[in-house]
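Only one protein chain is missing from this complex, and each of the others stays in its spot.
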Amino acid sequence: MAWTREEMAARAAKELRDGYYVNLGIGIPTLVSNYIPDGMTVQLQSENGMLGMGPFPFEGDEDPDLINAGKQTITELPTTSYFSSADSFAMIRGGHIDLSILGAMQVAENGDLANWMIPGKMVKGMGGAMDLVAGVKKVVVLMEHVAKEEKKLLKRCTLPLTGAGVVNMVITDLGVFTVGKDGMTAIEIAPHVTREEISAKTEASLRFADNLVQH
Amino acid sequence: MAWTREEMAARAAKELRDGYYVNLGIGIPTLVSNYIPDGMTVQLQSENGMLGMGPFPFEGDEDPDLINAGKQTITELPTTSYFSSADSFAMIRGGHIDLSILGAMQVAENGDLANWMIPGKMVKGMGGAMDLVAGVKKVVVLMEHVAKEEKKLLKRCTLPLTGAGVVNMVITDLGVFTVGKDGMTAIEIAPHVTREEISAKTEASLRFADNLVQH
Amino acid sequence: MAKVYSDATSALAGLLKDDMVIMAGGFGLCGIPSLLIKAIRDSGVKNLTIISNNAGIDGEGLGLLLETRQVKKMISSYVGENKTFAQQYLAGELEIEFNPQGTLAERIRAGGAGIPAFYTKTGVGTLIAQGKDEREFNGEKYVMETGLLADLAVVHAWKGDTEGNLVYRKSARNFNPMMATAGKVTVAQVEHLVECGTIDPDHIITPGIFVQRIIHAAGLEKKIEQRTVRQRA
Partner (left out) sequence: MAKVYSDATSALAGLLKDDMVIMAGGFGLCGIPSLLIKAIRDSGVKNLTIISNNAGIDGEGLGLLLETRQVKKMISSYVGENKTFAQQYLAGELEIEFNPQGTLAERIRAGGAGIPAFYTKTGVGTLIAQGKDEREFNGEKYVMETGLLADLAVVHAWKGDTEGNLVYRKSARNFNPMMATAGKVTVAQVEHLVECGTIDPDHIITPGIFVQRIIHAAGLEKKIEQRTVRQRA
């Protein structure tokens, strides 16, 4: 039984540590903020120039000057600071953000990541994704294991890269996979999902950890 | 009759224009701020991180957090802004300062400037001088024409350079000299100073302007 | 030197010419110099190269200059919200140079700071690095990116004084401060125009040296692109 989007987000939240500064991408990664454990202090960075991002505003409290990198209205917290885009990416590029959780189209066993363009289709741009995967200390990809029958965990990405050798971990609806020098290793799998199913849906060479956990 | 230090500063002040942003070095250049014409707005930059530098404080008003690049206590003005050293030199290096007036040990006819070290003597460091001469739009040197019998306007500097080909104008106690592609040109000379005296005290090839002014 | 102009059109007078490079601040529709963009549109100037993180949306922001086909080329990081953009691009009428957002921000800062080029890890091993110099530092590969300057920068700020000192509000700061440093001429629209000495000098983000002209954008209507709310408990 594959994990739901909420369960995937909850699993990703287990990568958080007290005191972490974290950048969450658009989509499922945004949900991770709902699963920060009580008592743990995590500051969310929004690459358009904010640290200490709060939740969506109550209706009527929206402020056009206060948006996140997805252009959504948000709120501030007592810890919040604002800064320019140059300072924001100095923070990202300089390795000051502990964790980036973002979506992907493809991840390769060598850690390559593709999530910004499909040749022949209208390209919208990479936004801050290339900077994030190049600069952040730990990069976790949160995505469906397959998309419309297409495998996404590959030997080599076929789409243009967002970053080369940048992914540390992939969390899908089927399991959790670390990416290291020796390729991908499944360390957890979702309930009732079989190794065979995962292997069939994965092109990347995949090892199952000795201490593999099935929830 | 050579100009006094005050007269030299007054002459340098004639290079100011309304709306200019100006950096003044330590020594005689500091005096230039006393000769800003009435009605002209000039903002003084202090490279330690201030724009809109005011005069020295009244006794008792000194603030240890408010100093200029010479470490002297100063005051702020209604136009003042503060910024970091990186932002200050971004402003300087980026060509945003209109005019830098500073002292020198030697200036060569090709615009080379030496003012930071004498080999064999204790070197104190160049501070911000190299950045100023490289970045500011117009560089005016304000100095005595000779020092202890030693000529200072030279064919080539003998001391290590602060900047290569950076000086636009030299104002000494004897006259005003432009520095261009064709070398140095005297455009003004102090009262009762002769061309012969200037030539004798100058090693650089020197042309006297057709419209030379003697005050 | 009086920096204050009465409106956007007069503040841009004498500054606009065909084929020029313009930087426009803002992220999405947040902190965009909306009045100045409208005045650029109304001037009819064309063949513009625009450096801006996004391309506005249809009918708002830089979308206005796309509708009138005044833009030849965009240098941006993300242009996803604009249908006019997509049409013109697919028809080959519009050039686009994509930059990673942090690289774009840093290139602009570098331009304003007199730095012609710098090295970054961003984009190494991707299309972005193609044709660019690469170099190793401490065993890691970096790509060289160059500084960006513009003939004109138009920016939006929350408050400005008559000397041109600017402060920004919340995430409307974004690209505005760097762009203010990288325009040969910078024109600012401010929601509150105040006398010198009113803004605490420790709070000023853009010192007046970077701003040549300033207008008061009174009663500005600021748009929200993605209105997201939560329910009251």
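Order of writing sets the labels: A, B and C. Residues in every chain begin at 1.
We adopt the following convention: contacts are C-beta pairs under 8 Å (C-beta built on N, C-alpha and C of every residue); 3 or more make two chains touch, one makes a residue touch a chain.
Source: prediction; values computed, not measured.
Every shown chain touched by the omitted chain in the complete complex is listed here: A, B, C. For the chain left out of this panel, the touching residue among C:Phe27, C:Phe85, C:Tyr142 or C:Phe210 is C:Tyr142.
Residue positions on subunit B in contact with the hidden chain: 46-50, 55-59, 61-74, 76, 82-86, 88-90, 92-93, 112, 122-131, 134-135, 160-165, in rising order.
For subunit A, the residues touching the absent chain in the complete assembly are 18-19, 21, 41, 43, 45, 51-52, 76-83, 89-97, 135.
Interface residues of subunit C with the unshown chain, by the touch rule above, are 106, 110, 113-121, 135, 137-138, 140, 142, 146, 167-170, 173, 200-203.
Rule of thumb we're sticking to: only the chains that are shown with their structure count from here on.
Between subunit A and subunit B, the least number of touching-chain steps is 2. The highest number of C-beta contact pairs joins the chains A-C.
Averaging Cα coordinates per chain places subunit A and subunit B 55 Å apart. Annotation: 28 Å between the Cα-based centres of subunit A and subunit C. For subunit A, no residue reaches two or more other chains under the stated contact definition. Residue positions of subunit C touching 2 or more other chains: 109.
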